[in-house]
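For reference, the structure I am asking about is given below.
Complex shown without one protein chain; remaining protein chains in place.
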Amino acid sequence: MAARQIRSGFDFLRQPAGFDIGEGPVPYGPRDSYLWAFAAGLANTLRVSALGVVLATLLGTVVGVGRLSRNALVRWGCTAYVEVLRNLPLVLLLFGCYLAATELLPEATEPVTLPGGGYLSKGGLQLPHPTWSPGWGAALAGLSLGLAAAWGLSRWARARRAGTGHAPAVRWPGLALALLGPLLGWLAGGAPTALTRPEMGPFGVSGGLSLTPEFLALLGGLTLSAGAAIAEIVRSGLLAVSHGQLEAAQALGLSRRQATRLVLLPQALRLIVPPLTSQFLNLTKNSSLAVAIGYPDVVSIANTAINQNGQALECILVIMAVYLCINLVTAAGMNLYDRRTALVER
Amino acid sequence: MSEPIITFERVNKWFGAYHALRDVDLTVGRGERIVVCGPSGSGKSTLIRCINRLEEHEAGRLVVDGVELTDDVKAVERIRREVGMVFQQFNLFPHLTVLENVTLAPTQVLRLPLAEAESRAREQLARVHIADQAAKYPGQLSGGQQQRVAIARALCMKPRIMLFDEPTSALDPEMVKEVLDAMLELAGAGMTMVVVTHEMGFARSVADRVVFMDQGRILEDRPPADFFSRPEHERARDFLAKVLPR
Partner (left out) sequence: MTGPGAPTDLAARPRPPRAGGAWRWARRNLLGSPASVLATVVALAAAAAVLPRALRWLVLDAVWRADYQACRALEHRAACWGMIAEKHRLILFGRYPHESQWRPALATALVVAALLVTAHPRAWRRWLLPLWCGVLAAFLLLMRGGLLGLAPVEPGSWGGLPLTVLLTLVGMTASIPLGVALALGRRSSLPTVRVVATSYIELTRGVPLITVLFVASFVFPLVLPSWMALDALGRTALAITLFQAAYLAEVVRGGLQALPRGQAEAAASLGLSWWSAQRRVVLPQALVLVIPAFVNSLLSTFMDTSLVTVVSMYDLTGALRLALGDPQWRAFFVEAYLFVGAIYLVSCLALSRYSHWLEGRLGRWTRREASGA
């Protein structure tokens, strides 16, 4: 490699990167270092992956349950969605979504106005968002306290169950605690309600929470694709619970709805969560396709960096390390969940 | 015989093209103990599963405790409260403790307050001699213990009829006795029981009548003494020759 006169080593990370990043929650300018550029890329990766995971799980659960619906039309519609999306490459879907966002939406100077004060156009989606103030910080603190209290409550319930065989119902009180915490914090911080709204200008919309068409296209493609896979996971989890369980529940006189809620779902959840987690990891890995449509995730940044300074090996090692860390963290979390919810056997 | 509590009138059932129950006529009186036996595939399980509508019969009439079984969901749910069932594979809920398994239906279906359901549950668990395992999970129990919990779970609803679908077939031999003892105690207390089993000793000592089925038809329906000593049909004779120890 010395013969080809390319520098090696990770010193370049401290040098100014010299390129701009189009979007993201991390403030970044061309004079910031490569390391900071990678951090900005990572923030973008996590941003689209986290939102994608939430949306895909919602979509996948609805469609998965819909495939088992008694109504034939609902069943067919959900099956069609799953079959089509599982057999299309994600790259094709992404390009299609991106072209649709940049060609079919109205021009940036004449956007569609959404109820609530948002705008949708080729320039992306602009939404009003609450202006940051100490009241919201207090709300966040309240949320952590509420979650901690809910967790403590569940620990107490488990201990009672181990002792007497019966667990007190703590699901609703726990949820109430988790919601009460941020509410109290928000009130204590002065109940801030100020919103930052996007403004319509001569060249388009500015201000507010801005989501670029690249972000929207990537999110849309990831959600649709992962939603289909999650639908299959949910469906097989529900079907995998032994039929005898439902029969026993019904023989005891429970209605179909009660049997589903109390017997089928708890057991199905245990079967669904492990493959669901690997689907989340897949979605995160698939977000790397952002490089194809120009969304500045960590792989895109690495690509730009390689083109600029030629230090391919180091940049690739950086992104590999990023993804492996995400993997490790998720695997550890999964193991923890597994151990806590495993069915007790001798 | 006491008043009929289960009546089958020319009941037929098909699984696709397979004729599983053929013109079945059977009456079970209140407090009677019926043992249903026969070779594999004869329709015994299908017969008792029709009683609490886990299988839907086609053609014919089936009346349980004065209510005719039809597509009416409310009627079926009412019947299921009065009919308890014990399965070959136990079918305990693995994610709930023993106590929660037993109190689930009384609290959800009968809407009993938890304290009352729990005391009822402990009473039934004590009846099958397993009260000390109340805080354990089914996965931690042996097969015989699980089946006894299943019996207690069904009894906690205070049913009028108890159905047993081969309750000891999935058990190791040394555990069969503890389950049969529980069933004997139940019979002694006057419960109406319909039992599908291969345990001929149980049939001889407890049953009021033995019903022999073959290929979806009832061939014999007689007191055990008559059935075991003078079976009328050749199929019944063949079956007994294979099943009874020499």
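Letters A and B name the chains as they come in the text, with residue numbers starting at 1 for each one.
Following the convention adopted for this analysis, a contact is a pair of C-beta atoms (placed from the backbone, for glycine too) under 8 Å apart; a residue touches a chain by one contact, two chains touch by 3 or more.
Worth saying up front: this structure is predicted, and the values here are computed from it rather than measured.
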**Asked** Of the listed residues B:E100, B:E118, B:E166 or B:E199, which contacts the missing chain in the full complex?
**Response** B:E166
**Prompt:** Of the listed residues A:M200, A:L264 or A:A292, which contacts the missing chain in the full complex?
**Reply:** A:A292
**Message:** Please output the residues of chain B touching the missing chain, sorted low to high.
**Reply:** 1, 12, 14, 16-20, 22-23, 25-27, 40-46, 58-59, 166, 196, 215-222, 232-233
**Message:** For review purposes, identify every residue of chain A that touches the missing chain, sorted by number.
**Reply:** 1, 4, 6, 69-74, 77, 83-84, 86-92, 95-96, 99, 103, 285-286, 288-289, 291-292, 299, 302-303, 306, 312-313, 316, 319-320, 323-324, 327
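Throughout what follows, only the chains that are shown with their structure count from here on.
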**Prompt:** What is the distance, in whole Å, between the centres of chain A and chain B, each centre taken as the mean of its C-alpha atoms?
**Reply:** 50
**Fill in**
So, in the complex, the side of chain B touching chain A is made of residues 52, 54, 77, 80-81, 83-85, 87, 89, 91-95, 97-100, 103-105, 108-109, 114, 118, 134-137, 139-140, 150, 153-154, 157
**Prompt:** Which part of chain A faces chain B closely enough to touch in the complex?
**Reply:** 161-167, 242, 244-245, 247-255, 258, 262-263, 266-267, 270, 343-346
